[in-house]
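For this depiction, one protein chain was excluded, whereas all remaining protein chains were kept in their positions.
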Amino acid sequence: MWLIRAFEEKVSEMYARGAVRGLIHLGIGQEAVAVGACFALEPDDLVVGGHRSHGHALARGADPERLLAEIAGRASGYCGGKGGSMHIAATDVGFITATGVVGGNVALALGASLTAMSRGGGQVAAVFFGDGAAQTGVFHECLNLASLWRLPLVFVCENNGYAEFTPLSAHTVVAELSAHARTYAMPTRAVDGNDVLAVRDGVRAAAALAREGAGPSFVECITYRLRGHYEGDPAKYRELAELAEWKEKDPVRRYEAVLAERGALGGEDRARIERRARDRVETAASAALAAPFPGPADLMTDVLSRPAGA
Amino acid sequence: MLPDLPREDLLGQLRTMLVIRRFEEALILLQRSYDVGHFHVYIGQETTGVPALALLEPGDVAFSTHRNHGHLLARGADPGRMMAEILGRETGYNQGKGGTLHIASAEHGFPATSASTGGNLPLATGAAFAFRELGSGRVSVALFGDGAVEEGAWHESANIAALRRLPVIFLCENNSLEALGQKANEYPSSTLATPDLTDAAKVFGIPAVAVDGTDPGAVHVAMTEAIRRARAGEGPTFIESRTVRWPGSRPLWPQLATGETELAMAWDRARIPDAHRAWYEVNDGVLRYVRDLLAAGHASAEGVSALDREVRERTDTAVRFGLDSPFPSPETAMRDVFAHE
Amino acid sequence: MREVAYAEALVDGLREILAKDERAFIMGGYFLGLTPRRTLMAKLRDDFPARVWYPPIAETGYVGTAIGAAMAGLRPIVDIATASFIFHAFPQVVNEAANIRYMTGGQTKVPVIFHFNQGIRGGGAAQHSHSPQAMLWNTPGLLIMAPSSPRDVQGLLRTAATCDDPVVFVDHVKLFEVTGPVSEDGTAIPFGQADVKRKGTDLTIIATSYSVQVALAAAESLAARGVSAEVVDPRTLVPFDGDTVLASVAKTGRAVVVDECHRRCGVGAEIAAVLAEEGFGYLRAPVRRVAALDVPIPFSRPLEEYVEPTAEKVVAAALEIAK
Partner (left out) sequence: MPELRSIDAIRDALRSELARDPRVVLLGEDITVGGPFGATKGLVDEFGEARVRNTPISEAAVMGLAVGAAATGMRPVVEVMFMDFITLAMDQLVNHAAKLRYMTGGQLRVPLTIRVQGGAAASFGAHHSQSLEAWLTHVPGLKVVAPATPADARGLLIAAIRDDDPVIFIEHRALYWTRGPVPDGHDPVPIGRAKIVRRGADVTVISYSRMVGIALEAATRLADEGLDVEVIDLRSLAPLDIDTLIDSARRTRRVVVAHEAVQHGGVGAEIAARIQAEAFGELDAPVLRVGAPFVPVPFSPELERRFVPDADDIAGAVRSTVRRPSAVPAG
């Protein structure tokens, strides 16, 4: 979780310095959902992210250097600099793709789960999305279709109470998003999104159901993100008091406390883990920023299977 | 049961139901002698549309779909101009440009009719949005089938209607009972994982009720309450009207599977054949309505037959009017694209 | 004449409409995107709290709601924000709004304005850099305005506000900082009236929206090389002022068309085809098109710049045919 926290803070700092640009969405405060969920999945399971997915990719084992290179638009980035922060893909670690279209990614994950089902190897798919996506029509179409065809899919909903800039209550009367899943006879479970073990158990149970062929299920993680909706937004649309309260629920500090209680984490262990994470991110950042940009020759590739015709 | 209305209103609604029934039957018969093209009929759902839409005021609006004939006729549209539109003639309500799938009549409160499944749901929600903003107290009705609930447009519209407490009534005519295309290997293929259709609205906190679509009394009660809530600013209501699909609407091209309706079956059970017996005895709302009227002493067999004859004559004139109407002149194809040409 | 930034002219234009017509209503408030100028919209909302609504992220739903409201008495101005989000609303914009008047034989009007910010904006990548106006221009039943200056955006908005047909308002975040004069007396600019933004004799550059600023920059550097370029801004795509454009091409005999759509089947393709057809007699060189290359818009800056229709590319195209 420290790797993700250090990574996101480094991106935030690079953005402030103008070293990277474009639309960047950080998931600081939502590390427990990424790590907890991915910990409960198998290596060959298929994971689809949303537009705030650095943490999801890292939790699946993506290389921080190639991730940072992509965010910085470098040729050595996972997508050759063509995708950027919102369209990260690291298929070698089972992170199929992320997408910038709210709700659009959920439909892609349905397809991944159909493939998994047709292969019959007990493989499952999982998709991360925010509560903003839950307002889109395509999201509801997906709940219906997944339930109808009993697809092996885990819906991991990060409910942080905000869609882009507006508090959720201004967007829908339905506070509890899993209610929509129950409309389609889908089992649901709400977990504290800031407790990595609770998320792990929730997703593991859901994945088990899917592997047995019992179809999809919906895990709603109640979380809170500490940075603004997108980098460069001073997040002033939140009352400061609310911000302070959640800082104390920071998932990284809570998990450290749990481990310390169990005697599994001494004082200097904690500092060592944090430092190792920050060092790893530091080297990754300098390597990424030193890497070359892609050239015009790269431009026309990857449009179609053969070079783009007339 | 019968709607709680005075006798002449009940008979008025019977007349309208018969106008719809005879119109659709005439259209199917016309196929034998004229290339009418593809269309959908409202047979079997008259006992929903007529009582429900009779409760609207002139200023209220309704948005229908490809199965719109019964809705427009229920609000007083002229069968002749309807037939003319279906036959693509100049005298049609849309001057021949819309056709059966898009018949609209602003004067009867049908501003636009969409043939894209669920396409009318955001439009009806929008009209309610305007009525609320303009404080006009008017009501908007979305008329759609169970298939439209599978569309994202349904969820986005329901969410907005609930969020802004809009005066819109979602009247879902679920005509797929016992005809789920998947199993019966026929149309439609309504495929919804929701155990109960009304759940699709209840999740948004929208009051939802299911009624027997062949029971005009139940439809009347549910619609009266929904209109009251809308005008009082209490927000949207969802009504699921359940009907068994008319056997003639199962194949892709409608056919007179149960023949031209014989009203005498309402008072003379001996005339009911074995084939489609359940249809004549239970599922045909019009026959049930006639039986209830007779039982309540509101009408006699002779009276109903006389009314039916009058409706059939009117239907024949409507068909002739359609067939005799001129086609629009070709250059009119270039008009009505924009306000200023 | 007051000098004003485009973003201010736009918001003042919206304020004027809300003040003048109580049926006017704003749905979606991201007109100025995530740029620093967005505080202007927050102010507008404070001034008219009941008339500016921030809907859920559900374009089919809220754009359809705007169309329904337009049929029932309101005159909504609906903001789709980033142009790439309009694809969610295509069934409502293209299948419903554009067809309703025609399909109903003229019975029902749909006075609604669809606003979006199109084009390449720096790091938007493939899903936030679309220019959908070519597809919308292929759709009968939609008026399309594409202002390129503070005066034009206010003048065209005034006409759009009184129009009884759906109007597509093509906008661009890179226009927000462009400053220029605005008319004091509230004159409206009629649709279908092109504006010669710069006189010239050797060739004609035809451009819309932000590409007009690109064309003007190109004309500037061409002048330094002794090539006199005339810049014609049609200001609206529907109706399209073909006469003024053709008159200019007849005079210069050479034409370059610039816009941010992808090249194949883009806005430039239709204009070039019309010029080549109508201007066959007096064209002295092939019509050149400068548009976004036919690849998804890449994220990385150097790739994005390679794809973008820049002033340099316009200059190169102009020099190629000006000989």
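Structure notes:
As written, the chains take the letters A, B and C, and residue 1 is the first residue of each chain.
In this section, contacts are C-beta pairs under 8 Å (C-beta built on N, C-alpha and C of every residue); 3 or more make two chains touch, one makes a residue touch a chain.
From a predicted model like this one, the values you see are computed outputs, not experimental measurements.
The chain we do not see here touches A, B, C in the full complex.
Residue B:G118 is the one among B:G49, B:G70, B:G118 or B:P236 that touches the chain not shown.
When the missing chain is restored to the complex, the residue among A:F39, A:W149 or A:F293 that touches it is A:W149. Of B:L27, B:A77, B:A124 or B:A148, it is B:A148 that touches the chain left out of the display. Of the listed residues A:K82, A:H171, A:R200 or A:R254, the one in contact with the hidden chain in the full complex is A:K82. Touching the missing chain, out of B:G80, B:G98 or B:G126, is residue B:G98.
Residues 60, 84, 87-88, 90-91, 94-95, 98-99, 102-103, 125-127, 130, 134-135, 137-138, 140-141, 253, 261-262, 264-270, 272-273, 276-278, 280-289, 294-296, 298-299 of chain C touch the missing chain (whole complex, contact as defined above).
Think of the hidden chain as still there; on chain B it touches residues 37-38, 85, 88-89, 92, 94, 96-102, 114-119, 147-148, 150-152, 181-182, 185-192, 252, 327-328, 330, 332-334, 337. Within the complete assembly, residues 46, 48, 77-83, 87, 89-91, 96-97, 99-101, 104, 106-116, 118-119, 125, 137-138, 141-142, 144-145, 148-149, 301-305, 308-310 of chain A touch the chain that is not shown.
Note that only the chains that are shown with their structure count from here on.
Among the other chains, the CA centroid farthest from that of chain C is the one of B.
Comparing each chain's Cα centroid with the centroid of every protein Cα atom identifies chain C as the most central. The distance from the centre of chain B to the centre of chain C, with each centre set as the mean of the Cα atoms, comes to 42 Å. Distance between chain A and chain C, defined via averaged C-alpha coordinates, is recorded as 36 Å.
Chain geometry summary: the mean Cα position of chain A and that of chain B are 47 Å apart.
In chain B, the residues that reach two or more other chains under the touch definition are 152-153, 155-156, 159, 163. Looking at chain C, residues 55-56, 58, 60-61 sit in touch with two or more other chains. Across the interface of their complex, chain C is touched by residues 61, 63, 92-98, 102, 104-107, 111-114, 116, 119, 121-131, 133-134, 136, 138, 140, 152-153, 155-157, 159-160, 163-164, 335-339 of chain B. Chain B contributes residues 150-156, 159, 162-163, 191-195, 199-200, 202-205 to its touches with chain A in the complex. Across the complex, chain B is touched by residues 23, 25, 53, 55-56, 58, 60-74, 91-92, 95-96, 100-109, 140-141, 143, 163-165 of chain C.
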